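Note that one protein chain is taken out, while the other chains of the complex remain in position.
Each chain gets a letter, A and B, in the order it is written, and its residues are counted from 1.
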Amino acid sequence: MEEELESGVVKKFLYINRRAPHGTVYAHEALEVVLIGAAFEQDVSLAFIDDGVFQLKKDQDTSEINTKNFSKIFAALEMYDVEKLYVERESLESRGLKEDDLSVDVKVIDSSEMKKLITDSEVIFNF
Amino acid sequence: MIFGILVNEGPYQHQASDSAYLFAKAAIEEGHTIFRVFFYHDGVNNGTRLATPPQDDRHIPNRWSELANEHNIDLVLCVAAAQRRGMVDPDEMKRNKKDADNIAEKFRISGLGQLIEAGVQAERLITFGD
Partner (left out) sequence: MLHTVNKSPFEKNSLETCLRLIDDNSAILLIEDGVYGALKNTSISETVIDAQKITKIYVLGPDLKARGLDKSSLISNIEVIDYKGFVNLTVENEKIQNWL
């Protein structure tokens, strides 16, 4: 159903995730865009800032709230060639988290590097 | 300049759809082109033709339809978000065996690829949401 673009244009896409995972649908539906977007062969990066870092917390189990545990999808992103995941160190530390608390391999970067990542991107999605 | 617009919130609950509409209108008045308005999350609810706001209030879905009619704007509701929230066009009605459709004039339902395409094709992509 999804048609590939024929233009051959490759842009730098950045998905900025700033929401915690289960209280609202934004994080889940953002991930659905990432998965569909992967088929378009753009240059994709994901940034986790503010409460967005909670999306990557390991051991999430939604069985008792009866919602979809989409956190498992992060581990599968590699198969979609989505490999650039960046976490802002300040956001992580201010929430008492360490890299070990996260479910997938990410690159932890400081605010100045995050600033550069945002500036260097061409299309930025916020959900 | 070619614009893509992403609307992430439903009508009336949040100012996002109003802001997006006023932005689109101003952009057109300035001679720019709106390539597509993509409605995601609760934003798909902007596409209902069953809304009946009070007479003295703006009619948000109709306002989008009219703008699209006048300026040939592509209004797309995300299919996954629409199915979850009960937004149905005639095709979806048949496919999912529903007893009615409820999509407003000039809106269509399609995949998230349309949003990615807007990001690639438009010179500017702007998001209105919560």
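In this section, contacts are C-beta pairs under 8 Å (C-beta built on N, C-alpha and C of every residue); 3 or more make two chains touch, one makes a residue touch a chain.
This one's a predicted model, so the numbers in the text were calculated from it and none came from an experiment.
Peer 1: What residue numbers in chain A mark contact with the hidden partner chain?
Peer 2: Listed in rising order, the touching residues are 16, 18, 49-50, 88, 90, 111, 114-116, 118-119, 121-122, 124, 126-127.
Peer 1: Over the whole complex, note the residues of chain B touching the chain we left out.
Peer 2: Residues touching the hidden chain, for chain B, are 1, 3, 8, 15-16, 19, 22-23, 25-27, 29-30, 32, 124-130.
Basically, only the chains that are shown with their structure count from here on.
Peer 1: Cα centroid separation between chain A and chain B, in whole Å?
Peer 2: Chain A and chain B have C-alpha centres separated by 25 Å.
Peer 1: Going by the contact rule set out above, which residues of chain A touch chain B in the complex?
Peer 2: Interface residues on chain A, with respect to chain B: 1-3, 5, 7, 9, 11, 13, 25-26, 29, 32-33, 36-37, 39-40, 42, 123-127.
Peer 1: Inside the complex, what are the residues of chain B that reach chain A?
Peer 2: Counting only chain B, the residues touching chain A are 6, 8, 40-41, 80-81, 111-113, 115-117, 119-121, 125, 127, 129.
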